[in-house]
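Note that one protein chain is taken out, while the other chains of the complex remain in position.
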Amino acid sequence: MLVEALIAVPLVGAAVVAVAPNEYAERLALGVSAVPLVGSLYMYLAFDGSGNALLGGDVAYETFFEWLTLGPYAVNYHVGLDGVSLPLVVMTTVLTTLSILSAWTPIDDRQRQFYGLMLFMEAALVGVFAALDFLLWFVFWEAVLVPMYFLIGVWGGPRRKYAAIKFFVYTNIASLVMFIGFFALVFGLGDAVGSTGLPEIAQALRAGQLGALGLPGTGAAIPADVLALSAFVAMFVGFAVKVPVVPFHTWLPDAHVEAPTPASVMLAGVLLKMGTYALLRFNFTMLPEQATTLAVPIAAVAVVSVIYGALLALAQSDLKRIVAYSSVSSMGYVILGLVAYSYYGVGGATFQMIAHGLISGLLFMTVGVFYNATHTRMVGDMSGLADRMPVTASVFVAGAFAYMGLPLMAGFAAELFIFLGAFRSTVLPAAPLFTAAAMFGIVVVAGYLLWAMQRSLFGPFRLETDYDVGRAPVHDVAAIVTLVGLIVLLGTAPELLYDMMSDATIDVVEMGGELP
Amino acid sequence: MSRHWLVLAPAGAFLAAALALFVIDAVDRDSTNPTVLSAVATAGGVVAAAASAVLLLSNAATLPAELFGGQLVVDGTSLIFTFIFGSVTALVSLASLDYTRGLPFRAEYYLLVTLAATGMSLMASANSLAVVFVALELSSLPSYALVAYLKHNRGSVEAALKYFLVGALSSSILLYGISLVYAATGSLLFADVASAAGEAAATYPGVLGVGILLVLGGVAFKTASVPFHFWAPAAYEGAPAPVAAFLSSASKAAGFVVAFRVFVVAFPIDAVANPSTYAVDWVLAFTVLAVLTMTIGNFAAATQEEVKRMLAYSSIGHAGYVLMGLAALTGVGGVDAESTALGASMLHLLVYGFMNTGAFLFIALGEHWELGRTFEAYNGLAEDAPVACVAMTVFMFSLAGLPVGGGFLSKYFLVVGAIGAGVWWLGAVLAVNSALSLFYYSRVVKAMWIEAPADDREIEGYPPALYAAIVTAAVVTVLLLPGLAVFDGAAFDAAAALL
Amino acid sequence: MVLSSVPAEYYLVLSAAVFCTGLFGILTRENALMFLMSVELMLNAANINLVAFSFYWGTLTGQVFTLFTMALAAAEVAIGIGIILVLYRNFDDVDVTGPTTLRW
Amino acid sequence: MAVAPYEMLAFLLFALVTVGASLGVVLVRDVWHSALMLGVALLSVAIHYVLLRAAFLAAMQVLVYVGGVLILITFAVMLVRRESGPETEVAP
Partner (left out) sequence: MVTVAGIYAYAPAIAALPLASFLVALFAGRWLPKKGALAGILATGGSLVLSAVTLVELVLTGEGYDERLYTFVAPAETFDLGFGVLIDPLSAAMLVIVSLIAFLVHVFSLGYMNDEGEPGLPRYYAGLGLFSFSMLAFVFASNLLMAFVFFELVGLCSWLLIGHWYREAAPPSAAKKAFLVTRFGDYFFLVGLVGVLATFGTARFAGEGGFPAVAEHALAGETTVNTFGFAPETWFAVLGLLVLGGALGKSAQFPLHTWLPDAMEGPTPVSALIHAATMVAAGVFLLARMYGFYALLPTVLAIIAFTGGFTALFAATMAVVKDEIKQVLAYSTISQYGYMMLALGAGGYVAAFFHLTTHAVFKALLFLGAGSVIVAMHHEEDMWLMGGLKEEMRVTYLTFVAGSLALAGIFPFAGFWSKDEVLFETLVHGLGANPLLLGGYLLGLSAVFVTGFYTLRMVMLTFHGDPRTDAAADPHGVGWNVKFPLAVLGVLATVGGYLNPAPLAKLTGAEVDFLHRYLDGPASEELLTSAHHYGDLTHKWAGYTAGSVAGSESATMLAGAGLSLALALAGAGTAFVLYRGPDPDRHTEGLGDLRTVLVSNYYQDEYQVWLAEGLTLRAATAADTFDQGVIDGAVDTVSSVSLFSGDRLRRLQTGVVTNYAALIALSVLLGLAAFAVVGGWL
C-alpha cells in the first residue's frame, strides 16, 4: 500500500492546501511534499523487485484489485514498481519538493491553488509511473495534463493562454492517437488477454498471440504484422509528441517559455519523461519486432532531434527557450538509446531520463532564480550576472556543464551509456554512423550554453530592466544546490540507479536482441 | 401482483410529485412557499432515481415486467434511464429554487418539469409505438412551455417558438411514420411489429421503409441529431438555463431510450435489412447521423462566442457519440460487442446526465449573477466563485473526455464498443471530435481561471440550492470515474437484453 | 368478415397528398398560424392512414390511437397558440421568420 | 372482391375535397380563409372515417377538431391579426 500512500498523501494534501490561506500554502505544500519524498526514498532503499514489471518480473510494492469489467476485458487497479519506474518515482518526488521550494519567490498570487495543483500533479505522476493497468495508467496520464494546463495558463508569462491551450490540445491529441494504437493491439490479441493489464498484454504479445484484426463489414482483416506495425507507429507518434521528438516538438518551447519556473521544472524534469517511459514500456517492450523493423527511421528521427533541437537552441536568445530546445535535443538521445536495443542503450536511455530530469530541472530552476531577480530572460538584456549572484551563477555553470555531458555528472554517464549501447547495436544498421552523428550534439550543446553563459553571466554587469539584483534567497539556493549534489552523486556513482535499471531493462533488450 | 406494480414506482414518483404540486398550487395559490415546491419536485426526482437504482441493482422485482397488455415494459434499460431522468430532475428542481426566485408561476414551472419527467419515464418504458408517441408528446409539450417560461424575454420566446415549430413538424413526421409502420405491419406493439416486420419488408418494403425512416426522423428530433437539431441551439440558448439543462440531458436521453427500444426491438435489423427482405438499413442511417451529428456539433461549437450556445452545440456533438451505440449494431461484432456499444451509449448518457446538467446549471448560476453570455463574461470568475469554477472545470474536462470524471470511461466504452462492432472508424471520428472538443471546452476553463477578471463585476450572494446542485453534479461526475463500475454491468446486461 | 372497400393504396396516396400539402405549407408560409394549421394537416394525414389500416387489418388499434392523437393534437395546438400569443406580444408579429436573434 | 362503386365514388369525391381544401389551407393568402379551409378539410376527413366504418371516430373528429382546435385557431387569428389592411375585412 505504499504506492497508494504515495498517491493519496499529495492528493489529500492538494485538497488541504487548496483551501488553506494563501500565506501558509507554500510551507504547507512543502511539508506535504516531504512525506512522499521520504516515502519514496524509503521505497528506494527497501526496493526488492527484480526484472521488468511487464515481462513477468518481480514487482515491488504491488497492489491489485478489480475495478471494472468491459465485455471480455477486466480493468483492474494494479500498481507496482520495478527498476525502471522506481527511479522515476523518486525523481518525481524530489523534483516536486524542490519545485515547490523554487516557487516561493515567483508565485505571489493564488498560492493555495498553485501548490494544490503541484501536489495534485505529483500524485498523478506517481500514478503514471506506478500503474500497471492500461486504463488506470491512462487516467493518471491524462490527469497530469490538467494541473499543468493551469500552471501554465494561470501563472505563466504573457502568451500563457496560447501556450497552455497548445500544450493541452496537442498532447491530448497525441494521447488519443496513442490510445487508438494501443487498442488496436488489444483487439488484435482477441481472446488471448482478459484484461487491460499491461503485463498480461505484453506477455501475450511476446507469446506471439497477436492475430489478425477483422474489419467487420468488409470481410477483410488487417494481418497481424500490419496491425502491429501500425499500432507501433500510432503509439510512437503519440508518445513522440510527449517526449517531444522532432517534428512534434513545437508545443514545448511555447509551453516552457510561458510556464512559471516550477512548472517548467516539472514539465522538463518529469513530464517529458512520461513520453520516453511510455515508449519504453509500450513500444519497445511490447513490440520489439516492429521496433527493430523501424529501427532506421526511428534512429534517424532521434538524430534529427538531437542535432536540429540543438541548432534551434543555438538560434534562441531567451534563456528558457534555449533550455527548452535543448531538452528536445537531449531527449533524442533517449530515443537513440531505446532503439539500439542493447544493454547499455536501453539502460542508458532509462538513466538519461533521470539525468536529464535532474539537469534540465536544475537549469530551469536557475533560470527562474535569475528571472526573479532581473525580470528578464533575454540573453541580450543582461550581462555579468555572476557579479551579483555568484552562487546562482556557479550553479548555472554547473548545470550547463552537466548538460554538456561533463564527466562525473549524471549527464555524461547517461550519454556515455547510450552511445556505447547505440554504437554496438545489432539492431540498427550503420549504428556507428548514427551514433557518431547524434554525438555531434555534444559540440553544439556546448556552443549554445557557453555562448549564453558568456553573454548573460559574464562580462561587465549590465541589466536592461530596472531591478535591484541581489543574492538569491536561501530556499532557492538550497533547491538548486541540492540538485547539483544529486547530479554529481549520480554522475560519479551511476551504479546507485543503474543496477536496478539494467536489471529491469535486460529482458527488454533480450527480446530485441534475440530477433534475427 | 403487487410487486408487479412496484416496477412503476419511478414513473409513479414523478406523477405523484406532479399531482402534489397540483394540489399545493390549487390549495394555496398565493402564498406558496417556493422551497416547498422545489422540495416536492426534487423529492420526486430523488425518489424516482432511488427507486430505479434499487430496482436495477437489487432483485426487488422480476425484470423485465410487462404491464397493460404489453404496452409498457420495465426492464434494465428503462430503469437506467429513469435513474437518469430522476437525477436530472432532482438536480434541476433543486437548482431552480434559486433560479426562479422572484419569478411568477413557480408552481407551474415545477409542475411542467415533473410532468415532462413523467412523460420521459413513460418513454423509457414504452413498448408500443402508440405509447411512444403519447409519452413523447407528454414530455415535449411541457418542454415547449418551459422554454417559454421567461415570457417577457424575447430570447426565451423565440427559442420556444422554434422549438415548438420544429417539434410540431417532427412529431407529425413521427406520427406519419408510425402510421406507415402500422400500415405495413398492422400493429403498434413492438413485439408484434418485430414479428411482422420481416414479412412486411418483403411485401411493402417502401411503406415500411418510409415509415421507419420517418420514425427515425421523429426520434432524431428528440435527440437533437443532425439534421433535426436546428431547434437545439436556439432552445438551449434561449431557455432558462435549468430548463436547458433539463432538455439537453433528460429530454435527450429520453429520445435515445425510445430510439434504442424502437429500433432494436421493433425493427430488428436482420428482418428489415437483409438482402431478401430489405426495407431500410437503419443502422446505416444512424451511422450517417452519428458522423454528421458529432462532427457538425463539435465543429460548430468550436467557434461560438457564447458559452451557453457552445454547450448547446457540444450537446449535439454528444448526441452523435451516443448514436454510435446504434450505428454499431451492424451485426458484425456479435452480441457481445453490440451490447457493449449499446450499453456504452447508455452509460454515456448516464454520465452525461450529470456533467451536462451540471454545466448548464453553472450557466444558470451565471445568469443568476447576470454575468452575461460570452466567454469573456466568465473571465476570472474563479476568484469570486472558486468552488463553482472547480465544478465547472470538472464538467468541462469530463465532457471533453479527460479522465477527471466518468465522461472518460463512457467515451472509452463507446470506442471499445465501436471497435468491437467493426465500426472502428467511427471510433476514430469520435477521437478527432473529442480532440476538437477539448479545445472549446478548455476555453471556458481558460476564461474562468486564466483570464483576468472584469473590473465591474459584482457577485451578490451565493445561491445555496444552485450551489448544492452544481456541487452534487460535480461530485457525482468525479465519482463516476471509479464508480461507473456500479452501473456498467447493469448497462451491458440491459443492452444485451434489448438485443 | 372482410369488408370490401376502397383499396388501401388509395388511402395511402390520399394521406401522402395531404401530408405533402401540409409540408408544403410549412415550407412556404411564414405566418405562425399557418404553420400550426399545416401541422394539423400532417397529423390528419397520419390519422387517415391509421384509420384506413385499422380497417384493413381489422383491428381497432389504429382507431384508438387516432383518438389519442386527436387529443394530443388539440393539446399541441393549445400550447402552440399560447406560444404564438407570447410571440405576438414580444415581437408584435406572428411571422416565424421574424425572430432571428438566436442563430449561428 | 369488387369495390362498391358508390363507395369508390364517395372516396374519390371526398379525397378531392380533402386535398383541395388542404391546398386551399396552404395557398390562400388570408389566414382566416385558411382556417375556414382547414375546417373543410377536417370535415372531409371525418367523412373518410365514416367510409372506413369508424363513425365514432368521425364524430370525435368533428367534435375535437372542428369544435376544439378550429375554434382555438380562430381565436388566435382574431387576436393576432393586424388591424389595418384589406385582410381585416371580415365577412359581415
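Think of it as A, B, C and D in the order they're written, each chain with its own count starting at 1.
Here is the rule we go by: a residue touches a chain if its C-beta (ideal position, glycine included) is under 8 Å from a C-beta of that chain, and two chains touch if they have at least 3 such contacts.
Values in this document were obtained by computation on a predicted structure and should not be read as measured data.
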Request  = Mind giving the shown chains that are in contact with the missing chain?
outcome  = A, B, C
Note = Of the candidates A:5, A:450 or A:478, the residue in contact with the absent chain is A:450
Among A:74, A:296, A:314 or A:489, the residue in touch with the chain that has been omitted = A:314
Sole contact to the chain not displayed, among A:344, A:370 or A:403 = A:344
Key: Residue of B:97, B:165 or B:404 in touch with the missing chain, whole complex considered   = B:165
Task = Could I get the residues of chain C that touch the absent chain, sorted low to high?
result = 23, 26-27, 30, 96-97, 99-104
Message = Applying the definition given at the start, please give the residues of chain A touching the unseen chain.
response = 166, 169-170, 246-247, 249-251, 308, 311-316, 342-344, 384, 386-387, 401, 404, 406-408, 412-413, 416-417, 419-420, 423-424, 432, 435-436, 439-440, 442-444, 446-447, 450-451, 453-454, 457-461, 494-495, 498-499, 502, 506
Note = Across the whole complex, the chain not displayed is touched by chain B residues 161-162, 165-166, 169-170, 173, 205-206, 209-210, 213-214, 217, 227-228, 230-231, 233-234, 278-281, 285, 296, 298-304, 313, 436, 439
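Here is the rule we go by: only the chains that are shown with their structure count from here on.
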Inquiry  = Of the chain pairs C-D and A-B, which one is connected by the greater count of C-beta contacts?
reply    = C-D
Request  = Compute the distance, rounded to whole Å, between the mean C-alpha positions of chain A and chain B.
outcome  = 41
Ask   = What is the distance, in whole Å, between the centres of chain A and chain D, each centre taken as the mean of its C-alpha atoms?
value = 76
Inquiry  = Where in chain A do residues touch at least two different other chains?
reply    = none
Request  = Spell out, as numbers or ranges, the residues of chain C touching 2 or more other chains.
outcome  = 22, 36, 47, 52, 54, 84
Message = With touch defined as at the start, can you tell me which chain B residues reach chain C in the complex?
response = 130, 133-134, 137, 141, 144-145, 148, 151-152, 154-155, 157-162, 164-165, 168-169, 171-173, 175-176, 178-180, 182-183, 186-188, 207, 233-234, 237-238, 304, 309
Inquiry  = Touching residues of chain A toward chain B in the complex: what are they?
reply    = 67-73, 110, 113, 135, 138-139, 142-143, 145-146, 149-150, 153-154, 160-161, 164-165, 168-169, 172-173, 176-177, 179-180, 183-184, 187, 214-217
Note = Within the complex, chain A is touched by chain B residues 330, 332-333, 336-337, 340, 382-383, 386, 397, 402-404, 408-409, 412-413, 415-417, 419-424, 427-428, 431-432, 434-435, 438-439, 442-443, 445-446, 449-451, 481-482, 484-485, 488-489, 492
